[in-house]
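Here the complex is missing a single protein chain, while all its other protein chains stay put.
Chains here go by letter, A and B, matching the order in which they are written, and residues are numbered from 1 within each.
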Amino acid sequence: MAPKVPHFVTDFFVYETAKSVVVKSWSVGVINRFVQLLIILYFICWVFLHEKGHQQRDTGIESAVITKVKGLGSFNNHVMDVADYVVPSQGSSSFSIITNMVITDNQMQGRCPETDKKFNCTTDDDCNKNNSSNIGNGILTGTCLINNVTNVTNVTNSTNSTNSTNSTNSTKSTGWCEIEGWCPAEDDSLSGTPMKEVENFTIFIKNSIRFPLFDVSRGNFPSSINQSYIQNCNFDPVHAPFCPIFKVGDILKKLNQSLDNITAYGGEIGININWKCNLDYDVENCNPKYFFTHLDSAFKHSKASKGYNFRFAKYYQSEDGTEYRTLHKAYAIRFEIIVSGNAGKFNVVPFLITLVAAFTSVGLATVFCDIILLNFHKGADEYKAKKFEEVSGIVQEAKGPCKGSQMSIKVLGKTSNDSGTFSIGRQE
Amino acid sequence: MAPKVPHFVTDFFVYETAKSVVVKSWSVGVINRFVQLLIILYFICWVFLHEKGHQQRDTGIESAVITKVKGLGSFNNHVMDVADYVVPSQGSSSFSIITNMVITDNQMQGRCPETDKKFNCTTDDDCNKNNSSNIGNGILTGTCLINNVTNVTNVTNSTNSTNSTNSTNSTKSTGWCEIEGWCPAEDDSLSGTPMKEVENFTIFIKNSIRFPLFDVSRGNFPSSINQSYIQNCNFDPVHAPFCPIFKVGDILKKLNQSLDNITAYGGEIGININWKCNLDYDVENCNPKYFFTHLDSAFKHSKASKGYNFRFAKYYQSEDGTEYRTLHKAYAIRFEIIVSGNAGKFNVVPFLITLVAAFTSVGLATVFCDIILLNFHKGADEYKAKKFEEVSGIVQEAKGPCKGSQMSIKVLGKTSNDSGTFSIGRQE
Partner (left out) sequence: MAPKVPHFVTDFFVYETAKSVVVKSWSVGVINRFVQLLIILYFICWVFLHEKGHQQRDTGIESAVITKVKGLGSFNNHVMDVADYVVPSQGSSSFSIITNMVITDNQMQGRCPETDKKFNCTTDDDCNKNNSSNIGNGILTGTCLINNVTNVTNVTNSTNSTNSTNSTNSTKSTGWCEIEGWCPAEDDSLSGTPMKEVENFTIFIKNSIRFPLFDVSRGNFPSSINQSYIQNCNFDPVHAPFCPIFKVGDILKKLNQSLDNITAYGGEIGININWKCNLDYDVENCNPKYFFTHLDSAFKHSKASKGYNFRFAKYYQSEDGTEYRTLHKAYAIRFEIIVSGNAGKFNVVPFLITLVAAFTSVGLATVFCDIILLNFHKGADEYKAKKFEEVSGIVQEAKGPCKGSQMSIKVLGKTSNDSGTFSIGRQE
């Protein structure tokens, strides 16, 4: 054709395509198109519309949360405000509202009897075992303080603090092991009335997120909301979905959590903020959804470790320089704000990949139809003869003009019936 | 051929390959190779070089951050050091530098007038509504303290603290609602000069990360850096990219943040540490990049909730055992250190998968060329006759040697023109 062009060039610019057999059969044709339609529908409805296969997805959401609790309660004849009951105070994503406390006033370094029943003793020997455990309020001295011991000796100096609790303990018949440490020892069995006003407290959540891949930043309430709306609204999934103020009582109600129980023994509550954004639409539609969970729901059948409490101390110094402290065992509702989410946006690369996958999958209808055609259709042998052309291991004779096709048809009519992995019944 | 071997064995060890039609046409051949070249280039440049399709990827980065702030400022005639202005003190990844404070000294439990304008009153009735809100500094008693009320009665005992602020308030014509709680109530309208020395403070960030999949640990500064360099350097993206010391003023400048505004009302700043590591190279090249962001940028058009502040209290006890406190409303710059990143390393499995995908995709050039060849090329009918061989629904007559191919050529010349989904124009 172009004699100057060398052979390897003409051989290279050659186009190779598969030779096809077209079967004009209503039954197989309809099945073929129907299977193809199913595959196309699957790709359109599931892969593109539901799974958003044409979008690039950013799952590395970056989040910052600031919280602010408001409300006034009363505990132990004291009015408690935010600085008293929120720990830590800086408004982080994880915070606790103290609702109940065991307060041990005026503790000083010294020696005093234990308070727990485990440390009951009759002789000093009872107080010498059990030293390795970490249960007690102080280091056991090995002495058993029996019965009428009313004078407690402090290593440093104690003035007015330790006697009050001891006088009640020392009237019992058995004694208590002596400890060295902060005295008087904490007796955590008694407890005041919990701060039930927590029900009316409100939590303001300011959550700003960023999808770094698309450089899109969003806040959990729209900029159209003004200060006065925020001061008066309460979050409601239907009527006020954009209000960032959450009433503690509403959250407890949604979780079927009894107020009495959680205020007395503490608990853990998760506030999930879920962002699922389709950035193909206006970014203003990218808004969070809120869910509330019991963080300790996995332990609900467990007998151990109910509620939530922790110990902290306030330290004081008397005029003569002696340090003393007030120990608080605080039962609290712990809130954890858990932010999750992802965003998708149209991108040429995943779109093309999914499109190619869709086209390739349409070809799978052929696999299905081949099984029917070659095994269950009445003209199966005829199709096989057409679809398969046989070459034996070493074919010597192929000279006559029509010999090749002649032979192959003849032989195939007898032996060739391979259809890969998909041939089910084999007829000879 | 091998008569001892049963038929189903010979039938099984058979090789089936697609029969191809080779088209010797310059135009289609060149288009075919050009499309194939494009697909190969796409895989080499985008999938392998850019997207690193041959690498296994670890996105579950584990990170630990320790921070240390240094610097001295002055506020309210006091020199402030780290223990005074950093909250929390332990150097976690999220911390605040207090720059401005409203300090209410010597608060005790008792009764006193409110300070906010919302609680102005003329009769007791004004103080009985509005009880449910969480706005005030204490629990409303329902009494309106009018005009010349100078004697404030405390439930416990108050000595010298409450009168100072009241004397200025009580000269007004209207009164204030009485509250029970920590007295005197906080008046958050007045404020001192912010601690502007924060500009010269430095933040030391020690970030160690781990990619668990590859068990690779890295730190944000190389081990060659010694103590004296760290004490003298300042992070600069160009000149000192490995210095882990960040000057607050530099960060504010990069964010175009006015020092006056942020020190007066507080703010939130994100320090993003991004690790993107190619572990096919030396692990020493795995180093982080730093970015700075306004965490509240999503709220910049919002009218509500500007700045950042929180309340905390220091508790004291007088000699007679009465508790009193100093309430601080602290305006602070909050820093959040956000660590993100991923690492990739050559792995046989993803390499093979991507390679197979590349080879399969090269075959897609055929789809494109088939459309051209069967619809727009001048010899289209001829190609169709070659490419497609027809079998009717039930073919009874197939006895003559050349009958099969004779018929199919004849029939195809007239009717067969199916090219799957890709046949655009149909000619008959």
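The rule is short, and it goes like this: contacts are C-beta pairs under 8 Å (C-beta built on N, C-alpha and C of every residue); 3 or more make two chains touch, one makes a residue touch a chain.
Here the structure is a predicted model, which means the values were calculated and not measured.
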| field | Identified contact with the non-displayed chain, of A:Gly73, A:Gly91, A:Pro113 or A:Gly136 | value | A:Gly136
| message | Please identify which residue in B:Leu72, B:Ile146 or B:Leu259 touches the non-displayed chain. | response | B:Leu72
| query | Which residue numbers on chain A touch the omitted chain? | reply | 1, 7-8, 11, 14, 16, 18-26, 28-33, 46, 59, 87-88, 94, 96, 109, 132, 134-139, 180-182, 268, 270, 272, 293, 295-305, 308, 310-313, 315-317, 319, 321, 325, 327, 332, 334, 336, 338, 340, 360-361, 364, 366-367, 369-370, 373, 386-395, 398, 401-402, 404-405, 412, 415-416, 418, 421
| query | Mind pulling the chain B residues that touch the left-out chain? | reply | 1-2, 10, 12-27, 36, 60, 62, 64, 66, 68, 70-72, 74, 78-79, 81-84, 88-92, 105-106, 200-202, 204, 206, 208-210, 212, 217-219, 221-223, 225-227, 229-231, 314, 316, 318-319, 326, 349, 356, 359-360, 362, 378-379, 382-383, 385-386, 388-389, 392-393, 402, 405-406, 409, 415-418, 420, 426, 428
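As a working rule, only the chains that are shown with their structure count from here on.
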| Once you find the CA centre of chain A and the CA centre of chain B, what distance in Å lies between them? | 16
